[in-house]
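The complex is shown incomplete by one protein chain, all other protein chains being positioned as in the whole.
Presenting chain A:
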Amino acid sequence: MVMQLIKKIRGCITLILAVLMFAPLIAHADYSWNFPKPATPMALDTLQVHNKFMIIVMVIFVVVLGIMIYSIVMHRKSKNHPAGTFTGPTTRSQIIWTLVPFVILLYIDFILMGIPAYHSVVAMEDTKTGAEMVIKITGSQWRWQYEYMDGDAKGISFVSNLITPQDQIDNKATKNKEYLLEVDNPLVLPTGKKVRVLLTSTDVIHNWWVPAFGAARDAVPGFLRETWLKIDEPGTFRGQCKELCGKGHGFMPAVVVAKNEDDFKQWAVAKKQEIAAAGAGADKTWTQAELIANGKAVYEKNCVACHQVTGMGLPPTFPALAGSKIATGPIFDADGKLIKDGHLDRVFNGKGVMPAWKSILNDTEIASVITYERNSFGNHVGDMLQPAQVKALR
């Protein structure tokens, strides 16, 4: 452990020296200094704009610094340099020379940078022209939900969660290569197609960002925002939420797998079958033990972030489930109707910070997790909820 640290620190020192020596070259050096390798036309445009700007500002910086260093070296008292008395340009040629830098700056601002920037902005905001596919991304604390709105994958919808184990985060296990950037269900997209991306959120503002795509857009609760992607090559692309969205903000990766047209079609068929199979469980009768075992898995994936492994929550924002009135109270009233603000109602529809899980989890998952919650953390309600009952209430 210590040896490793020492090694790392030594690596860092080498890196510092490298930075100091090569600082001016960095705009073009390899990608870990710079934006990742672009995977969409937009990212390519952004990278080119960025590289150009970096060179411009570095040139300005070096020129101005050069002038200053010259002055610092030459115009010092220790060299008996006499102090000037001028307070502004006086002769005509001095005035002209004073104006030159500003004309250059004006040119850089509004022509050299301003005109390409105009075109980039227009291209970036044009989400509709030639769009062949629409997906909807919904941010929730702290996961992304993806829905396919049309085409081969129409109707597919799933939630994408971080799968890095807590042990790794707590430094109790060796970290995976894709530490914090790995999910259970990546968003799968076809290459070569312009995909219009609609974004929204169920709670606070998130921002869906995959650096290799050059597109970042806020997901604002109650509103739709949009952007677009057109991925050049198949591959896996990783990014993160980049708008502070609470304690899980650092643990909300966005992972996209791009497949070519045929592979994408195959994936869509397989995914639909998988979803149908998961839904099929809703018709069979489950035992309590099965429900609890399944519910534990659902809970650990979706609920622990707020209600904690122990079910103690983080009051006051995230209430405890252990001993909670709702989680130990009745679900249905005497007539078999859903009780408002009861356990199932809360899970279905959410309230305040609590998301509505109705459209995110399937019947089996909801039935299992509710059964689990009623019979864990010291809760002993003893009853169970069947997926069929959940299905009937949709």
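The working rule: contacts are C-beta pairs under 8 Å (C-beta built on N, C-alpha and C of every residue); 3 or more make two chains touch, one makes a residue touch a chain; residues count from 1.
To be clear about the criterion, contacts and distances are computed from a predicted model.
Chosen from "4Fe-4S dicluster domain-containing protein", "2-hydroxyglutaryl-CoA dehydratase", "Hydrogenase maturation factor" or "Cytochrome c oxidase subunit 1", the protein name that UniProt gives for the omitted chain reads "Cytochrome c oxidase subunit 1".
Considering A:I67, A:A289 or A:V309, the position touching the chain not shown turns out to be A:I67 (whole complex).
Screening A:H249, A:K265, A:K358 or A:K391 against the full complex identifies A:H249 as the residue touching the chain left out. In the complete assembly, the contact with the undisplayed chain comes from A:Q240, out of A:Q240, A:N294 or A:Q386. Mapped onto chain A, the footprint of the missing chain covers residues 8-9, 11-12, 15-16, 19, 23, 26, 31-36, 42, 45-46, 49-50, 53-54, 57, 60-61, 64-65, 67-68, 71-72, 75-78, 80-88, 98, 101-102, 105-106, 109-110, 113-114, 117-118, 120-125, 168-171, 175, 177-181, 203-205, 207, 209, 211, 214-218, 220-223, 225-226, 238-251, 314-317, 352-353.
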